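The complex is shown incomplete by one protein chain, all other protein chains being positioned as in the whole.
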Amino acid sequence: MDVAIIGGTGYGAVELIRFLHNHPHVHVTKIISHSNSGTDLAEVYPHLVDIIDLEMIALDIGDLAKEVELVFFATPSNVSKHYIPALVDQGVRCIDLSGGDFRLRDGEKYQAYYGGEEMVSQSYINQAVYGLPELNKEQIKQASILANPGCFPTATTLGLIPVLEKDLVERKSIIIDAKTGTSGAGRGGLSLNVHFSEMNENFKAYQLGVHKHIPEIEQVLTARANEDIQVTFTPPHIVPMTRGIMSTMYVDLKDSQSTGQLIAMYEDYYKNDPFVRIRKEGIIPSTREVYGSNYCDIGLYADQRTGKLIIVSVIDNLVKGASGQAIQNMNIMCGWDETTGLNQLPIYP
Amino acid sequence: MDVAIIGGTGYGAVELIRFLHNHPHVHVTKIISHSNSGTDLAEVYPHLVDIIDLEMIALDIGDLAKEVELVFFATPSNVSKHYIPALVDQGVRCIDLSGGDFRLRDGEKYQAYYGGEEMVSQSYINQAVYGLPELNKEQIKQASILANPGCFPTATTLGLIPVLEKDLVERKSIIIDAKTGTSGAGRGGLSLNVHFSEMNENFKAYQLGVHKHIPEIEQVLTARANEDIQVTFTPPHIVPMTRGIMSTMYVDLKDSQSTGQLIAMYEDYYKNDPFVRIRKEGIIPSTREVYGSNYCDIGLYADQRTGKLIIVSVIDNLVKGASGQAIQNMNIMCGWDETTGLNQLPIYP
Amino acid sequence: MDVAIIGGTGYGAVELIRFLHNHPHVHVTKIISHSNSGTDLAEVYPHLVDIIDLEMIALDIGDLAKEVELVFFATPSNVSKHYIPALVDQGVRCIDLSGGDFRLRDGEKYQAYYGGEEMVSQSYINQAVYGLPELNKEQIKQASILANPGCFPTATTLGLIPVLEKDLVERKSIIIDAKTGTSGAGRGGLSLNVHFSEMNENFKAYQLGVHKHIPEIEQVLTARANEDIQVTFTPPHIVPMTRGIMSTMYVDLKDSQSTGQLIAMYEDYYKNDPFVRIRKEGIIPSTREVYGSNYCDIGLYADQRTGKLIIVSVIDNLVKGASGQAIQNMNIMCGWDETTGLNQLPIYP
Partner (left out) sequence: MDVAIIGGTGYGAVELIRFLHNHPHVHVTKIISHSNSGTDLAEVYPHLVDIIDLEMIALDIGDLAKEVELVFFATPSNVSKHYIPALVDQGVRCIDLSGGDFRLRDGEKYQAYYGGEEMVSQSYINQAVYGLPELNKEQIKQASILANPGCFPTATTLGLIPVLEKDLVERKSIIIDAKTGTSGAGRGGLSLNVHFSEMNENFKAYQLGVHKHIPEIEQVLTARANEDIQVTFTPPHIVPMTRGIMSTMYVDLKDSQSTGQLIAMYEDYYKNDPFVRIRKEGIIPSTREVYGSNYCDIGLYADQRTGKLIIVSVIDNLVKGASGQAIQNMNIMCGWDETTGLNQLPIYP
C-alpha cells in the first residue's frame, strides 16, 4: 500500500519512516514538506543517507488523492483540518498525529486550548475516531479519519481507565504528575525549553494551568467513566533527556485493595493488548525500558498507609505517544495484525 | 575556629570544603576518613589539587576533642551516634549530616526505617536540635548536637509548612511527587541506579513505600500542624542529572484562594529568611536556578478548576539539602550572620 | 538455526538478543550466565518482560555442543579461550566478542596487553578469522572461530585502511583521537568512570599508553599496509553519553589531494559494503546518526593549509562495534545476506 507523510521534517515523520521502512505491507512514496520541498530527506536527516532516497515535495491534494491510499499528517496543530476533508471525500484514509484538530469533540474547548481557531465542520468530527487501540479497536477498524492521541493522554489514560471503569477510585481525586523528555517539543520552534545549555542538568515544570492535553484526557476519561471527570494535570515537567514520558498518577481508593489484586485486575484488563505490559508487584517501570518501542508499561502501588493508589505509566513519546501508535492504528484500519512492523525491541541501554 | 569533617571522601564532605574554603571565621584542620586515612584529599578529589593540601587521617575522638571546636559528620547512617556523645560530653559541638541518627525522635520509627538498629540514648536525642533554620532558629543557636535535615525533607517541609500552619489545606490530602538528581546516592556504594549507562536518557521511580525520609517529613509537619500528618511520598524519582531536587506537592485547599493571595502569604512567612525565595505568579522555579547555591525556591499555583494547590519547591540537594544548610546552621550556632560563606550565586547555565 | 549466547547479563548479550529477535533464520535457545543461572533474563533486563521468556542457565559445554550450531561469547577477556576449543572440536562454530583471546596473533602482545595470561594454543589461533567483513569477507565465510573486532579498532581501521592501502599517507604520522560513550565499559564492574555523578557534565581522557586496542589496530593496519605500522592511540576519551564512538584521525598526506578526490576513492573502496557510508564533502557524521544501527559513517577533510587529512569515523559501539558486527559475521558464515536482521534504521533523535 502506498502512503504519504505530510510534515516531513519533524520528529513525528522521521519516526514514521523508521518503522515503515520495515513494514511488510506499506511503502512510503511521498513525503511532503511545506518548508523543504525540493530537498532530499537525507539532507535534513543525515542518518537516512544511502537508505531513504526521497525528495520532499510540496502538497498537492489532487495528486495525492490519486497516488496514495492513506496519508499521515505529522503537522503542527491547525493544519490538518484544512486538508483532511478533501482527502477523505476522495476516499483517502487519513491518520492525524497533529494535535487537537480531530481529537476534541467540543468546539469550545478546541478554541480555548488551541489558539482560538474554529473547529472543522461537525460532519468530519463525527467521522473521526480517537485512535487509542486499547479502548477503541472496533471503531478504529472502520475509521476514515483517525485522530491519533497525544503523548500525555496515551500514557495517562492507559494508566487510569481500568480503575475508573471498575469504579474503584474517588473521581475528584485524580492527580497526574507528568514528566516528558524534550523531543515532545519537536525539532522546529527552538526555545529556551529545548536549548541544550538551559535544559541539561536541569529539571523544570513548564506550563501552568492551560496545557492542551487536559481537555483530551478529560474527554477520554469522562467517556469511559460515564461521569464528568476533572483532573489535576499541571504543571508537566521536562526531564533532561530526549525521549520518554512518565505519568505518575495518584488516586484515592474507595475501598482498601492490595497491590496484588490491582495488578491482577490490570493484567486481565489488558490481556488482549500486546503493547501494554503490567509490571509485577514491587516493580515500577522506567522510561528507558520502553525506549524506541511501542510499549506502554504500567506499575502499581497501593499505599496502605494513606489509601492512595499510585500508578506509574511510561511510554516513548515519539512511538506509543505518536508514530508507533499511528502505525498500530493503520494496521487495525487495514485489517493487519496490530503489531505488524512494530516488533522492534526497546533499545537498552 | 578550627573544625573537623568526618567522612572525607563523600560528596557531603567535599561540598563542605568548597564553602568553608571561603568562610571568614572557619578553618578546616582535620579531614577524617575511615577508608582513606593517609591519603591526600586531592588524590581522591583531583579538582582540589594545589588548593587544599590535607592528608586524611583516621578518627581519634580524644585527639579531636582537643583540637577542634566543632565537628561535621558527613558519614553514612548509623555511624555518628557512636561518636557524637563522647565529643559533646567534652564540649565539642557536632553537626550531623548523616541520616536519621539524631533527626528522628521516635525510636521505633528509627528502627523501622534505618535498618533495625537501636537509637542512641534518649538524653542525646533530647540535646539534638533539628536544623531547619527557617523553623527553628532560636533553638539552633543553643544546639550542641545539630541534626541537619535530609534533602527531601528540606525541600518538602519548606513548601508545606506555611499552608499547614495557617490551616488552609486538608491534611489528609498531601501528595509529594519528589524528584532528585543522582548525587543524593553518594559517591560510594555504586549501583545500577547511579550507573551512567543505566541512568542517562532514563527517568525512573526508585523506591516504593519505605523511604527513610517519610518519618522525618511527617515528624516535622506534625509538630508544626499540631495534628498527626501522614503524607504520600512514594515513589521518589531519579532525574538524569547530578544535582537538584524538585518536590512537586499537591494539596486540597479548604477554601478557594487565589494564587496571588497565597504567594503574598508565603512571602510574608519567609520575609526574614534569606535563603527562601518565593516566585512571582505564573513562574515556577527550575532546579538549575538554585544550582550550587543554598537557596530554596518555591512556586505556587492554585488551580481554580480543581481546588488543588500545587507547590513546587527546588533546592540543590548537596547544598541546601546537605552541606550548605549545615554551614547555615553552624553560622547560627556560632552567632554569625547565617549567610556567612554562603553568598555564592547559583551557577547558570 | 539454534544459537546460544554466553555472558547473558552484559550489554553485548542483550544487544545480540535485540537483533536476533527479528532475525528470520536464527533462534536464541540458550542464554548462559555464570552469575545469574536460574534467573529469568527479563528480571535482569526488565525491558524484555513479556517478550523474551528465557531462564539463564549455567554453562555445560557437552550439552551445548549437542543443542546449538553456533555460540556467541559475550564474555569478559580471558574466558572464551577456555571453552571455544572444545566447542569447535565438536563442530560448533563460535563467534567471540570478548576481547583479545582470538583477535591477536602475537602471544607476547596478548600477554602484555591482556593481563599476562597465556594465549590459547596456536592451532586455534590459526583457525580464528578476524571478523571485519569489509576486509575479510571470503575468509569469514569459512570461519569456525570468528574473532569479532573491538569497538575502537572497527571505527579506526575502517577509516584508515583505504588511504593506507593506496599508500597515500606518511605511515609514521597516524594519530587517532578516540572518543567513546560509557556503555563500552559494560554493565558490571562499576567504577567512577561509569558513575553518573562523576561522568555527567564531564569529559575525560581515561587511559594512558597501554590501551588493549592498540596492538589490535596495529595488527590490522600492518597486515593491510604490508609494513610495520605504529599509531598514536592514547588517551581515549569518555563522552557523557551511553552509545557511540567517534574516531578522529589525523594523517599526513604524501601528496596534495582534494577532499573530493579522497571521498570518491573511499566511496569506490566501500562500494560493496552496505554498512559503510561515506559522507559528502563538507559533512562530518555525528554519533547519533548511526545510533542503534550497524552503520559506520565516515567523513573526510583534506586541510590544504597543513597537508593533513582528517578522517572522522563513527559507529554505535554496541552494534557495529560489537553485537551487530557479530551478527553480520554470522550471516556471512552461514551464507545469508550480510544485512539479514540488521536493517533497522538509526534511531533519531
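All chains are identified by letter, namely A, B and C, in their written order; residue positions are counted from 1 within each chain.
Going forward, contacts are C-beta pairs under 8 Å (C-beta built on N, C-alpha and C of every residue); 3 or more make two chains touch, one makes a residue touch a chain.
Small disclaimer: the values here were computed from a predicted structure and weren't measured.
Asker: What are the shown chains that the omitted chain is in contact with?
Answerer: A, B, C
Asker: Can you work out which residue in C:Gln90, C:Gln142 or C:Asn202 touches the chain that's missing from view?
Answerer: Going through C:Gln90, C:Gln142 or C:Asn202 one by one, C:Asn202 is the residue touching the chain not shown.
Asker: Identify the residue among C:Gln90, C:Thr306 or C:Thr339 that touches the chain left out of the display.
Answerer: Final answer for the missing-chain contact: C:Thr306.
Asker: Looking at the full complex, which residue from B:Val14, B:Val220, B:Ile245 or B:Ala326 touches the chain that isn't shown here?
Answerer: Reading the full complex, the residue touching the unseen chain is B:Val14.
Asker: If the hidden chain were put back, which of C:Glu15, C:Asp177 or C:Glu216 would touch it?
Answerer: Among C:Glu15, C:Asp177 or C:Glu216, only C:Asp177 touches the chain that is not shown.
Asker: Mind listing the subunit A residues that contact the chain we can't see here?
Answerer: The list for subunit A reads 11, 181-183, 185, 187, 190-192, 194-201, 240-242.
Asker: Spell out the interface residues on subunit B facing the chain that's missing from view.
Answerer: Interface residues of subunit B facing the absent chain: 11, 14, 17-18, 21-22, 45-51, 183, 187, 200-201, 242-243, 277, 279, 283, 285-286, 288-293, 297, 343-349.
Asker: Which positions on subunit C touch the chain that was left off?
Answerer: Residues in contact with the chain left out: 172, 175, 177, 179, 181, 197-198, 200-206, 208-209, 230-232, 234-235, 237, 239-244, 246, 248, 250, 282, 284, 286-288, 291, 299, 301, 303, 305-306, 308, 310, 312, 349.
Just so we're on the same page, only the chains that are shown with their structure count from here on.
Asker: Which chain lies at the heart of the structure, taking centres as C-alpha averages?
Answerer: A
Asker: Centroid from C-alpha atoms only, then distance subunit A to subunit B, rounded to Å. What do you get?
Answerer: Distance between chain centres: 39 Å.
Asker: If you average the CA atoms of subunit A and of subunit C, how many Å lie between those two points?
Answerer: 36
Asker: Scan subunit B for residues touching two or more other chains and write them down.
Answerer: If we look for residues of subunit B contacting two or more partner chains, we find 181, 197-198, 200-201, 240-242.
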